[in-house]
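The structure's right below; bear with me while I get my questions together.
All protein chains but one are shown in place.
All chains are identified by letter, namely A, B, C, D, E, F and G, in their written order; residue positions are counted from 1 within each chain.
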């Protein structure tokens, strides 16, 4: 898996291999479908690389092992799927509060409850609003191909370190299980040569001791801490927004979709374009920070935004927040983990298109 | 505590006593400040009433005990505070998916992480968007006085049963610790005389066996299930919205605040009114469903909405979603658990007011 | 040969639904299901029993058992049972859990249910592996055993030691009846049924927490034929997990 | 009397910060802090030690210990230590946990850390009660003992039995050194320090999981004078929690 | 078992295997003391070669096969 | 202990209690074999009546008080 | 009318009981009341306090950033809160334990030797009731009689003898402050007469200080 040539990789493997290449030093995880292959991949690869792999007794343990390893400055990752990510919420809140860099992969399954394991996007709220308690955010990447899974996982480690924040890779069962050609574009990093972290713990040799904690009993200091986090979040909102556009010039209707849904959406939009409709696609690559400004600006000319989500409608909140009433916003949701075909979706787009354009005549 | 006369009660005690009066049959909980007094109150009272109190080994265990007892049709409650509620997210997602009625009290503390225990409102997202995985909602009450804590807790049990949904009481440390006069207006319910639940488990005597589960492997059925939940949510959105208004007729600026923040806001608004400003207050009592329609309509005349939250800004999303760009929306957030005084807040309102009115001149 | 032949008591107890299980050929779950169902039938408690299936290969147990059932999140069977039983002491409550479910993620819940002496019964299926998720290491995976997450074989210093659940629970004050059996022989199957009956009786007598740990083949993830799996239980598993009654606070007969 | 007097080795070890603790008068935590700090000082490991304080009365331990520390969420000390130690085998890692923290919410984490033989040390302060949250029942609360959540006294059938943590962990393959001591006498304090030293040594020798369970007074929540608390440990607590080395897989001297 | 069988010598026994329920684990074959069970050459609908009651059975009705059959595929019949 | 003290008979010992560090738990009083420690009548800033080294001490320097003092309030001094 | 009172002292001084009695007394007069303990078991030691608001109107915040009244049962509490008392407010301190005076001129201070008064009556533990009586005299939040009834009914459940003691203690505290008031009034008169000029001077500095 070390060559820089194109290879056919499963989504979960691409994540794993990229993590190894990014210098991930510790992986802690607990099995859950549909991401078992990632845990299994790490079991093999980390052993090969003489790094740390540990199957924890639970997701709770895993996220707290992440907390511990990260506090010592290690690059560290964990992965799970929806119910397991729910169990990690307390830990994630702590990690965010303590500003510990970490990479968390959620290969979503259908919820709520045990749900099922077909592709789903119903953890959007949890990922973007912080399912845990308190004012915090995690940087959320939503890749739409195995190549992008690989690329964004690699970057996630750098962003986590740069902002001292948990970064989430949000994929679904299809992204995780699917194989596609992948090329690793950069050289693997040697964990021993990563820049050192000034804040990290490692024994107080040659300096005074320090501690990392989230308990701040003094309300004034706690408020200060929270505003500090807030300002960091604002910096991230300014700098880290990513999205992809397709055919947006002159579009009357913009479809907004991410991940697997965006792939379907792109094909559906193409079909519509072939039929001379002015339809475009906005694909947020970061879900938080969400491309607010961009969609706001697009709302100056776009008449309607159709969000397509494999959920009962979660991202639509962010689209509406971005649009600020300057254009219509509607939802095509498929919360049952039945991935629609491009043909189906293109019919939905067409219907919406005709209706909107009629209103405008 | 059984008399119907006015008595001085702590918020946590009012919740506990109301639960007992609502016929709560089982309480499962784990200590955490600032709601220990509720757990302790239940320890005493449930024993007196010969009902079930159990201090569980953890919040995880507690929420799953709730799941079990609720599946047999019992009226059941659990309570915790922010980190403990985070730990319960997986269970809440299951309970929502399985449509099991239950009452969950969150006496919020300041987060993220261990944070502190001063009054805070930073679990708004978690409560209203479902911090757990999947498409689900919980009905969320945000009382602003000890009397209201008592009243809404009592009702929460009925609503939970009526909609087969988890209902959350969202309070903060101040609401939980504070004592105020309380009158219990209705007679205590005898748990033995509660209407029976047709769907509940209890052994298959005289009928065929049944089961309750959230695993729905067939994607079509899972989608159907999710849409069914969605329609239920819509019904709740139509019927269960509650809010209070103060001085909204002719208001140029509306302050939006809930819970403790709303008390401060009301006093601050009064001060402004005394100074002849046209300022009103909207206090959502249900956070989900949020008074969307009402605020939308208000936005026809109100020029600006100032949300005041003891967080870095969470409810503001819902206010913006309601306003749809028809008026300005801004935030006065205090995420440090420093409760501002009415005087402070009235200065903020005044500043905003002057600026907005100038813009309109 | 042409004599009139009469069907003996049918293989399928009345407490099982008429469904084909999804289990792999030779899987121990199938047999254990039947044994539990037979005991429920024989004790005449079908209409007052509530079962709690796990997340694990037995996740669909409610499709097979003809009793009221409610699903538990992964590992929380003991807590769900506690909720049911505390609220309804008159019901018979059991959970059915795998070794990942009970001995990994559900450790705290089972220990505290046992410690409190919750009057419930747990059917604990130890197949030394996470079956449902595809053969990862379980707390009960044996030293040296290769799984998808212990690719070069489990070693104590790296992956830790196998957990002996019965011995662990025996330390706790509230555990009343703990036995380990195996379904890898005719005898073992008969013994297992006896143990299950004893466990339910323990509950019916109100004596507290009962658990039967059953060594059970998972031919699929062990990558063995069913027959070889049976032998492996004898030859390897039983060394780590000796059979027998680990604890019994009562005198009652089996 | 007017002779020249010289201060003996000062009471405050160099491994403690110059801070006044927030603990109540007579609280065992204060003493145990000092003992741990002294051992760290004596072993010369101050600059390679990482401590993990709990949620519990000792939540602010990082204000007192002069070593690197990182806070764990309630109950997760063992998991946090595992993360640190696996990533940094050269460091000395300990967590400091109360009985609610370790024996209730943190049960699974401590059991599995012990079972894996994580090479870490746990200082386990058993004061039979949730101190920080105001005196609720802990897993180690004694039968008959009244707490705010066992208002008529703990009874086994309702609130369950006290949990003997050392005895439970002793069953597990990876636990190397387990001892129970008490800080309710001069002798007990000396013995406790020895046990703590032995536990850290166990880690330094790479022998695996070590834990010292320390019976510790909580005069506030026991509603007793400090002196009465000491006596109560002798007269009541030690009956349920006998002192001594529960497990030691090595031969090394104390 | 052997004794009982001897006593009831005259009574005949047989088993019936539901070939569609059978998943071909062959544990029945493994336990049958009299080698009464064999493997069918034909696949069933699930794709397994089901077990078959042999041609020249010496069935004692011991029910061992039934007891271990994970898939409730075996029923034992006794002479009236 | 007693023996050692006897041998070193001529050396004197004393303790110094920091009255502001003391929280008044009186465990030092409880353990001192020679009843050297008493309770101050005056409160300290924290509101406790601190322990005080007695007027006629027979201090053997055994350090029992120092060892059990939870609040590091006691230092032992030995004659040079 | 709306008045916020902070009661502060060591744990064990009956600080929360004082607050509870005042709030209950207010409630019995159909006033709006809130009682807010400084919760925070998460930190042990230090002072303990509670804030009571009694008002004829709805109460916004049960927190007092500027209380009208401070009751300080020990010195650290006095130090902690002395600067937040509203200008023109009242400070009642337990002079048995507190030697300091409040370093402000815009606050009326009553230094009540509650400990010694209580001891004289029969039990040092009634010091808090002495202070409650003092409060009734020093402010108009609730009348003495209402306070007495409240304390009687609140403590009725406990011990009869104790109830008698409490009543005595309240009265004693009340009397002490009334006497002080009289003295102060007398002094003031005297002062007025003797040195009008000096008074004017000091008024600028000491402002509202009436004692």
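Assume a contact is a pair of C-beta atoms (placed from the backbone, for glycine too) under 8 Å apart; a residue touches a chain by one contact, two chains touch by 3 or more.
This one's a predicted model, so the numbers in the text were calculated from it and none came from an experiment.
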Option from C:59, C:122, C:142 or C:196 whose C-beta touches the chain left out: C:59
Candidates A:20, A:178, A:217 or A:236 - the one touching the absent chain: A:178
Selected residue (touches chain absent from view) among C:23, C:96, C:209 or C:232: C:23
Hidden partner chain, residues of subunit A it touches: 6, 8, 33-34, 36, 116-117, 173-174, 177-181, 260, 263-264, 266-268, 339, 341-342
Touch list for subunit E against the chain that is not drawn: 23, 43, 45-47
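Just so we're on the same page, only the chains that are shown with their structure count from here on.
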Contact distance in steps, from subunit D to subunit F: 1
Same vs different contact residues, subunit C with subunit D, by half of numbers used: same
Relative to subunit E, chain with the most remote C-alpha centre: G
Chain whose average C-alpha position is farthest from subunit A's own: F
Subunit B-subunit G separation of Cα centroids, rounded to whole Å: 37
Subunit C residues counted as touching two or more neighbouring chains: 59, 71, 73, 104-105, 107-108, 111-112, 139, 159
Subunit A: positions in contact with at least two other chains: 57-58, 60, 83, 90, 94, 98, 113-114, 213-215, 217
